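Encoded as structure tokens, here's the structure I'll be asking about.
For this view, one protein chain was removed and the others were kept in their places.
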């Protein structure tokens, strides 16, 4: 349920964008959700549906797109996809809250380094907002 | 004349690329030079011309392109171009050697912060190499 | 693409009256000891206090407080567990005893994540234990937390003050409020630090002597609060924070 606080952040940030862009009516908000954090999409969706009530987003559709998490090793250049199932549940939960702790638990499969970059698939992003001016 | 050591780095790195790509004959090497460092282009060109003698780059042309240095403030979002002439000569020389010391001398013109990002125009880059396989 | 987290941070800290970053620029001057003890002292006065360990790659406050095997609750966000009367947040809940090598960009991301999901509730004071260095963590809390105040720690050493002086200058230039400077681990009666601090127009809170017995109290807050160190810190707090 910390998905709730992420949903609040989305609504908050989306409001600022809508104001800045001067949108009168919001039709669609596309959210990109990185898989690193293993966010529960139904929970996030539920939170967005609850939180939008009585706001300018009441009639808007929130579209959730997921994105696989890809890493790149800074030592050997190897790229690979994150696979949560290789980690035990407790560690998955830790990464769920603070994705950066992945550097304590995951190593480059080629050279063993913890010094890798999260190329994509981290966090929750507002991809675009559609509406009428 | 530390342009000489940058030229050596270019030749060294370009050789590795040529080997990796399996080029037999190199025609052109395009180098992008960021303006932050105020590199003396004639000196860099001279060094490249001297260093390429007797190497696989002997007949290649080194093309130097410059790129203006642009900053973006992390606090207020303001973007602006670097202007070396606003700094005194000694500071210009310091930035010439270690561009990051710009954070000791330059501030965001809008909010005064030293916490800005060098968006472009830092360093020397190999942009592309043209040749025959 | 817009990262929605930054927009909510002000909201998350709305119920917090004072945010104090215990900072230095220099390492090993006693920031973690002072941040932890300061938080405990304020809590024992009956105030609502939080402690946030921001030294992600070398955290120490969990040892000083003797924090056991806790895990924050999830409830419309993350609720910092209560430890010795404090709301206590540290990355060690999630990194456990593992080494956590983080580049600056990761430190920045983890900080923003924690600030955007942690529900501190209503607090009189949130004490932040800062890492050494004048780098991502310091730059980020400066840009992200409005109304932040710094409490600066140094030792009497010129090696420490070299950096502390530079850090102070930066804060003054940026018009960020400095509550004062504590001279920790004092072993002589030189007035060098006091003069330097006051010469820059900053309040010198006073000094805390080197206390040989401090080490033995690590993990035992009742004994910690009985040390000369803690007693002297309490004096400085009473005098300078006026509460």
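In this document, chain identifiers A, B and C correspond to the written order of the chains, with residue numbering beginning at 1 in each.
The rule we apply is simple: a residue touches a chain if its C-beta (ideal position, glycine included) is under 8 Å from a C-beta of that chain, and two chains touch if they have at least 3 such contacts.
Bear in mind the structure is a predicted one, so any value in this text is a computation, not a measurement.
> Can you pull out the displayed chains that the omitted chain is in contact with?
A, B, C
> Using the touch definition up top, pick the residue from C:177, C:212 or C:231 that touches the left-out chain.
C:212
> Consider the whole complex, including the chain that is not shown, and state which of C:82, C:166 or C:200 touches that chain.
If we include the chain that is not displayed, C:166 is the one touching it.
> Among C:158, C:177, C:200 or C:231, which one is in touch with the chain left out?
Only one of C:158, C:177, C:200 or C:231 touches the chain omitted from view, namely C:158.
> Extract the touching residues of subunit B with respect to the undisplayed chain.
Residues of subunit B in touch with the missing chain: 1-2, 4-6, 8-10, 12-14, 16-17, 32, 94-95, 97-101, 103-105, 114-115, 122-127.
> Over the whole complex, note the residues of subunit A touching the chain we left out.
Considering the whole complex, subunit A reaches the absent chain at 74-75, 112-115.
> What subunit C residues would touch the chain not displayed?
25-29, 32-33, 57-60, 63-64, 97-105, 107-108, 131-136, 138-139, 155-160, 162-163, 166-167, 169-170, 187, 212, 215, 218
Following the convention adopted for this analysis, only the chains that are shown with their structure count from here on.
> When you draw the chains as points and link the ones that touch, which shape shows up: line, ring, star, complete, or other?
Its topology is that of a line.
> On a CA-centroid basis, which chain has its centre farthest from subunit A's?
If we average the C-alpha coordinates per chain, B ends up farthest from subunit A.
> Find the geometric centre of each of subunit A and subunit C from their Cα atoms only, then give the gap between the two centres in Å, rounded to an integer.
That pair's centroid distance is 29 Å.
> Quick one: report the Å distance separating subunit A from subunit B, using the average Cα coordinate of each chain.
About 36 Å separates the centre of subunit A from that of subunit B.
> Distance from the CA centroid of subunit B to that of subunit C, rounded to the nearest Å?
The mean C-alpha positions of subunit B and subunit C differ by 40 Å.
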